[in-house]
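Below you will find the structure I want to go over with you.
Only a single protein chain was left out; the remaining protein chains are all shown in position.
Labels for the chains are A and B, by order of writing; each one numbers its residues from 1.
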Amino acid sequence: MKRCKGCNGYSVDDKMVKIANKYKGVKGGIMGALHEVQDEYGYISEINQKYLSDKLGVPLSEIYGIITFYSRFSLMPKGKYNIQACMGTACYVKGAEAVIKAFKDNLNIDVGQVTEDGLFSLESVRCIGACGLAPAIVINEDVYGKVTPDMVPNIIDTYRKKEATK
Amino acid sequence: MKKTVQDIENIRTQTKLSMKNIRIMVCAGTGCTSSKSQKIINNISKILKEKNAEGISVEKTGCFGFCAKGPIVVIDPMEIFYEQVKPEDANEIVEATLNNKVVERLMAKENDKFVERWHELNFYNKQKRIALKNCGYINPENIDEYIAVDGYKALEKVLLEYSQDDVVKIISDSGLRGRGGAGFPTGKKWLFAKQVEGNIKYVCCNADEGDPGAFMDRSILEGDPHSVLEAMAIAGYTIGAKQGYIYIRAEYPIAVHRLKIAIKQAKDYGLLGKNILGTGFDFDIELRLGAGAFVCGEETALMNSIEGKRGEPNPRPPYPAVKGLFAKPTLLNNVETYANVPKIILNGSKWYSSIGTETSKGTKVFALGGNINNVGLVEVPMGVTLREIVEDIGGGIPGGRKFKAAQIGGPSGGCIPDSLIDTKIDYESLASINSMMGSGGLIVMDDSKCMVNLAKFFLEFTVDESCGKCPPCRIGTKRMLEILTRITEGNGKEGDVELLEELASSIKKASLCGLGQTAPNPILSTIRYFRDEYEAHIKYKKCPAGECKKLMNVHIDPEKCKQCGICKKTCPVNAISGEVRQGPFKINPEICIKCGACIEKCPFKAISK
Partner (left out) sequence: MIKFTIDSKEVEVSEGQTILDGARKAGIDIPTLCFLKEINEVGACRMCLVEVEGAKGLVTACVYPATEGMVVRTNTPEVLKARKTTLELILSNHNIKCLTCIRNNNCELQALAKKFGIKDIRFEGEKTESIYDESSKCITRDTSKCILCGKCVSICDKVQTVSAITRVKRGFDTYIGVAEDMEIAESTCVGCGQCVVNCPVAALKEKDAITEVIEAINDPKKHVVVQTAPSIRATIGEEFGMEIGTLVTGKMVSALKQAGFDKVFDTDFGADVTIMEEGTEFLERLNRGSVLPMITSCSSGWITFAEKFFPDVLNHLSTTKSPMSILGTLIKTKYAENTNIDPKDIYSVAIMPCSAKKAEIVRPELEVNGMQMIDAVLTTRETARLLKMLNIDLSKQKESDFDNPLGEATGAAHIFGVTGGVMEAALRTINKELTGNHIEDIAFKKLRGSKGIKEAKINIAGKEINIAVAQGLKNVRKLLEEIRDGKSKYQFIEVMTCPGGCIMGGGQPIRTAYEKATLDIPSLRAKALYKADEKATYRISCDNKSVKKLYKEFLGKPNSEKAHKLLHTHYNKQEVYVKEG
């Protein structure tokens, strides 16, 4: 962990230092730097944005404007298992909201957030076309149909068990 | 090790020779890779080792274009064609090859006969592969193979024999026009960039191919990356630039990977970098990744992105040739345009201009998709008709359905209805029917497709990708989408079509860049040729093609209904009423959300829309 001078007391890891050094002085280097940060961490944190701002001399607001312009750059991390809860009409009518709440309670995160251990993230998505299985959720590539709030703990457990065996 | 001209010639001769050995070429484009072509390669490689097979190698190669039948494997130099190969077929293939036999079950059958060599397939009959010439023949990760097929010979010729004006003349006389969509004469573009004074100039390659359904440039970069590098170096020499940038989508990881390898190999040989081939000419190429913004395919937006900014376009003039990347004179061309350059230099402008039509010379690569049997990548001479592409090359419409329209040019293009299916594919002919060439995406629609929904699909894409700088595009396309959405959901009003037309024509005139200027095209052309469909949606709240969900009237045929109750259980909104064996079930149209789940689940196919 490095502590850099004049960076308002926050610290970044060695990978970030490497990335910043690579793109310092490169014309238009902020784009390449953001790509590497996105690939390395899965998102671009506020701290990393500030670090790049300081090292590459690009105002933080400009960096923020760039990140939010391009679809590939993300401000929010995604979990290893990204839970996508369908909020299309059919699923909504069949109680998708209650299912989402069950996930929120079980994982202690809100929609658009990731759990502290980085395992699970929760997002609501538009119709995934599985209306016959409403309410439907997708976790990475697995589709779960007719999900009820009671089923949620078991579903989460499946993935936790998967992690434990690794 | 920097190579001299003689070194390169030696490599050329040697590799040409070694390429006469048996080579098992496995397509390693993105499509086939996702169908496990890498596993095929691994398996074959393992078996060849086990059998100590001498004189046979297995290699990855570029796209053959026949994606409908992928993964493709070709045994060279016999050109034996195998389709839909699985990793498990590896042993059989090796066995057959070792014994000078073929694996019939993997071969294509046409007119009840097996077709042995891939060029004999109907699919390739009317094609002419120039930009795609090396795809399928060489291993894109081996520079020696590129050199063997006369790669870097054009660069050598240019550096040693031609002046900048000579090159401009050849490219101009060839009639090559920009393949990115606009069709601007390439020779003229190079001339403008050359004429501007300046010590520092740039050559850029637009590899930000973003049209949904288009993968021409991706295939070229995955299958023959050196052709682009060589062309850029030639362009650099011609206009007086020492630095090139390839702006490529990050969503093309295989292409990026192949380009990185190619650049390194070229640099190692001294074919890029300082003092190329000892001529004193310096030229280097760097990659810059796109980050998920379709608008960065626009010239000035692309340059802004390379400069580390939001990808918002600038008004022109000043044109990039005068003031482009980093405010310097810049030449930007599309991948496919560049891929043609080395061949033109080597074969001459007369050769190229003898192909195609009066005003559109050469060939065009198309990504054929949609409701067509032979989905894939095709390259045809300009002037071929749409009918020839759909019927002869594309193999017609599957499922016994009829051709309704083809969308050329993606979200910027217009549709071509059945009545115009004999239109020639060239820049002027397409423009005359209010369509456009575009970058090469060609989506075929059968009679089950709703044209209003198609327009809406492309407009949704445009709205998502608009950069937001100018009001006509930022707000105008959104308003058009709102009107279209209303129409497809049964809330269309009298006058909506006229409103769409008016809004569309204003957006075309007032938008800052090509994205906004062409965004209304799908709407205008579908209104022009399928106005009746729009009117049906609006006046009668009906979707003639049966695609728009909200206009579907899901209906249980009382005669066919066996009263099993499965539909009622399936319905997510309890719109179906009835009891088991107590009369036909009924759907309440007020509650029904037209999701189609019951239609799928009914075992007796009693439900339809």
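One rule holds in what follows: contacts are C-beta pairs under 8 Å (C-beta built on N, C-alpha and C of every residue); 3 or more make two chains touch, one makes a residue touch a chain.
Quantities reported herein were computed from a predicted structural model and do not represent experimental measurements.
Looking at B:Thr186, B:Asn453, B:Ser466 or B:Thr488, the residue that reaches the missing chain in the full complex is B:Ser466. Touch with the chain omitted from the figure is made, among B:Asn314, B:Ser349 or B:Gln563, by B:Asn314. Across B:Lys478, B:Arg528 or B:Lys550, the residue that sits in touch with the chain not pictured is B:Lys478.
The hidden chain makes contact, of the residues A:Gly65, A:Gly118 or A:Gly145, with A:Gly65. Interface with the hidden chain, as seen from subunit B, comprises residues 293, 295, 310, 314-315, 317-318, 463-472, 474-479, 482, 499, 502-503, 506-507, 509-512, 517. The omitted chain makes contact with subunit A at the following residues, 8, 46, 49-50, 59-65, 68-69.
One rule holds in what follows: only the chains that are shown with their structure count from here on.
Taking each chain's centre as the average of its CA atoms, subunit A and subunit B sit 31 Å apart.
Per the touch definition, subunit A reaches subunit B in the complex via residues 27-32, 34-35, 58, 62, 65-66, 69-73, 89-91, 93-94, 131-132, 134. Put simply, subunit B touches subunit A in their complex at residues 250-251, 288-289, 291-293, 305-311, 326, 467, 570, 572-573, 593, 595-598, 600-601.
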